[in-house]
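Here's the structure we're looking at; comments come further down.
A single protein chain has been removed from this complex, and every other one stays in its place.
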Amino acid sequence: MIIFETKDLVKFFGGLAAVNGVSFQIEQGEIFGLIGPNGSGKTTIFNLINNYFPLTSGDVLFDGRSIKNLKTHKICHLGIARTFQVVKPLARLTVLENVTASAFCRVNSIKEAQKLALEMIDFCGLMSYKEQQAKGLPIGLRKRLEITRAMATQPKILLLDETCAGLTPKEVDLAIDLIKEINRRGVTVIVIEHIMKVIMTISQRILAINHGQPIAAGTPEEIARNPQVIEAYLGEEDHA
Amino acid sequence: MKSSLGLLKALVVLVIAGIVPLFIKQDYYIHLLILVLMWVIIGSCWNLISGYTGQVSFGQAAFFGVGAYTAGILFTKLELSPWWGLVLGGWTAMILALIIGYLCFRLRGPYFALATLAAGEILRLIANNWVDFTEGMVGILIMQTFSSKLPYYYLVLGLAACCLGVISLVMNSKLGYYFVSIREDQDAAESLGINTTLYKNLSLLISSFFTGTAGAFYLNYMGFIDPSVVFSLHDISIQAILVGIIGGVATIWGPALGALIMVGIQELFRTAIFGLAPKWVSQGHAMAFGILVVLTILFMSNGVVGDWSKIKRLFIRKSPEAAS
Partner (left out) sequence: MLVFVQTIVAGILIGGLYALIGIGMTLIMGVMGIINLAHGQIMMVSMYLTYVCFNTFGMDPYLSLVVTMPALFFISFYIGKYLLVPLIGRDSILPENQVLMTVGIAICLTETMRFIFTSNYQSVRTGYSNKAFYLGDISFNFPLAVAFLIAIGITVALFFFLMKTDIGRAIRATAQDKDAAVLMGINQQRITYATYGLGAALTAAAGSLLLPIYYLFPDLGGPFTLKAFVITILGGMGSTVGAILGGLTLGIAESLGATYISMGYKDAVGMVIFLLVLIFIPGGLKRFTKI
């Protein structure tokens, strides 16, 4: 069942088209990968989806309804949560307070919010850090906090923006496990990632883009063999 | 986030505050206490929108003045008792807050601060020049209802208790979490489902309500207002900020302490340290504030309450483990 769809997304910044005609559909419950070289427009697509930036043209459909004119917080309430590539912790608050704040999206009393928050913190493996101030956490934990916070809003779709960047290999493995667990809970996940290991192992389908336009779509195996993708990442073959 | 111990502390303070003036013979000291309580309200309200919600306001005078003039104009134009201002002043201030919020919350950080400053100044200039409506620079004079200061004291004590009570309740609720989230990272907050525009406005509404009511109280108590007093950038808006930062930004009791310190210092200087220092010192309280601001920001930017642990460490030598 198609839960989410973008149609011809276009975003111009001044004269530059950061995103130029991106369309894709996402099945409920799948993990969908979005790859592309730096500057190809991946994060911009996320920003367009939750209306962090307004669309120049195109449409975004959630459960068949257009959400392109909804405010960001409304989109979160509908069930689309995101993390930021450059993490945005609520610095002076503790981990628990960070997650509790997001939990209020679904409940109204402090008690219930804290309960939901603790549940999420436990699920994401941050229990031993719950009283620590967010700004004191190392990057790996801060990325995990981003995910935990997003999960506390009980999303149907989770947009993960390079949550594995800057992590050690062990941390990357843990992150992969977490994303898989999240997906097992029924959350549809769209992942932007540079680390091939992550995206290839967890995605069911992948869309590759470059210069704001789609260049290839398909299963991980298909994408890995696609010459245009290879060229975009590695450059043209050098005839020595 | 307070516990029931905090509530007990607050009740104790309230009771003491209630009893103390009965033992004070001189009216002048009651006057000082009234001033302190008024600044507790103004400072705490600034703290709500600025310290907790992170939208630094340089224009609290706009709300104070509007509240005061509500009371005054009800008297001059409608021949109603200015006490009605106490009821309505908060509401007119809130209407103003909606306008200012609508215009200014699209701005961030220092731009918001400057816009609020401009708002306060524009209102002052309107009050100065729209003579038909506000009596202009001449101001508004009323007959005070009570000859004793005590009724005014208990009234403002009640207002301050209400104000702090509401702020405390708010900060210990979902609203509190949301305000602080907006302060920490507005974009993240929005993505987490927080309607930042709505909550910023809510914060400003609460802040303006009590500030406006304080303004109406001011007219009833002092008997006289004019634009340069109640819409004053330096004496109201900036003073509100000083009360907040000296006492402790983003704490419940910080502004209260700040109010006490401010009025205390003012008194200290006005009396030239109770007559012990040369006469010219009595002119020095403004200078003292200036220096205090500079020193506080350099060394104690979270105020006395916020940096309390830092201050304690200066005076008490403890073993490293016990110090935190």
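Quick notes on this structure:
Just so it is clear, A and B label the chains in written order, and each chain counts residues from 1 on its own.
Just so we're on the same page, a residue touches a chain if its C-beta (ideal position, glycine included) is under 8 Å from a C-beta of that chain, and two chains touch if they have at least 3 such contacts.
Note that this is a predicted model, so its numbers are computed, not measured.
Residue A:Arg92 is the one among A:Arg92, A:Lys180 or A:His211 that touches the chain missing from this view.
Of the listed residues B:Ala97, B:Ala115, B:Met171 or B:Val304, the one in contact with the hidden chain in the full complex is B:Ala115. By the touch definition given at the top, chain B reaches the unshown chain through residues 50-51, 54, 56, 103-104, 106-107, 109-111, 113-115, 117-119, 121-122, 125-126, 128-129, 183, 233-234, 238, 241, 245, 249-250, 280, 283-284, 286-287, 289-294, 297-298, 301-302, 306.
Here is the rule we use: only the chains that are shown with their structure count from here on.
Separating the centre of chain A from that of chain B, both taken as means of CA atoms, is a distance of 43 Å.
For chain A in complex with chain B, the touching residues are 50, 52, 71-74, 76-77, 81-82, 84, 88-93, 97, 100-102, 104-105, 108-110, 113, 149-150, 153.
Across the interface of their complex, chain A is touched by residues 172-174, 177-178, 180-181, 184-185, 187-196 of chain B.
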